[in-house]
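All protein chains of the complex are present and in place, except for one that has been dropped.
== chain A ==
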Amino acid sequence: MGSITLENVRKSFGSADIIQGASLEIEDGSFVVFVGPSGCGKTTLLRLIAGLEDVTSGQIRIDGADVTDVPPAKRGLSMVFQSYALYPHMSVRGNIAFGLKMAGMPKGEIDRKVEGAASILNLTPYLERKPRDLSGGQRQRVAIGRAIVREPKAFLFDEPLSNLDAALRVQMRQEVTRLQKQLATTAVYVTHDQVEAMTMADRIVVLNAGRIEQYGSPLELYEHPANLFVAGFIGSPKMNLIGREVAGQFGAATIGVRPEHITVARDGEGWEGTVGVAEHLGSDTFIYVDVPQVGTLTARTVGELGIRVGERVRLRPDQRRIHRFDTEGRALAA
């Protein structure tokens, strides 16, 4: 079991309010990702759940029990740090076994569990090595091994993949997701990478300046962003946000259209503009079109589209996929 409840949790450092009243319900067995720009408080929120920081006010409950004043060692959670934070003076075996030793488990059982965890993570040949003799990916695995071997109520991940190279990151991303599903243990995962958030999460918490902007499944966030911040943050390239008269025509203060929901044509209906920049990624082409009265719009088209810089094109937004926002930036009902 491992459900986590935050109730109006606040955290201030001096006069700076880092977390301004976060309430959240994390269901047992779910994979929840905290995502947001740097400085939004996502790591602080994770550390509050871990108990590594004290809350200023509010309550944290794990499986219904109030743990607000319980030290980290007694919360039954395990954490994977961005820096891996392995014990440099212990072997891989010692690192993974440390938590079990602290719990006073008999030696035979520790060995059995450590070897089990090592085989899941392909670490068996490295058990007697020191962390300094391992590659980045292997260290990451040891850190994960240390977390899973204790069979915690929940895993806390603090940007665990940000030190790995791009290829390894994709591979580890899948491994972590697969492992979490296999163990069916609650996971809270902090990242600033929205691709990680979208691909790994059952539910995403979007944080901005210490506030929870939206909490929902990846597709909910993509299809129904609650406000301008979420609309701009989720999705790559960013959603086009258009204000002024054009938005007025739709009865909103601002409208948003995702680049992939714009059809590009040489003639016909739609906004007319000049192609300023075209980025060819092979599979896709992103074109940036300067439209008078509207601004620069991004459109995502197929890779083979033969459009060149300086050409005049027509942009047609998919009418059913236009997001409307009021003057406060909140989404208006469709």
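As a convention for this text, a residue touches a chain if its C-beta (ideal position, glycine included) is under 8 Å from a C-beta of that chain, and two chains touch if they have at least 3 such contacts; residues count from 1.
The criterion applied here is as follows: contacts and distances are computed from a predicted model.
The chain absent from the displayed complex carries the UniProt protein name "Carbohydrate ABC transporter permease", chosen from "tRNA-splicing ligase RtcB", "Carbohydrate ABC transporter permease", "Multisubunit Na+/H+ antiporter MnhB subunit" or "SigE family RNA polymerase sigma factor". In the complete complex, the hidden chain is touched by one of A:4, A:19, A:32 or A:50, namely A:50. For the options A:77, A:207 or A:315, the residue in contact with the chain missing from this view is A:77. Across A:102, A:195 or A:309, the residue that sits in touch with the chain not pictured is A:102.
Take chain A: the residues that touch the chain left off the picture are 50-52, 71-74, 77-79, 81-83, 85-89, 98-99, 102-103, 146, 150, 156.
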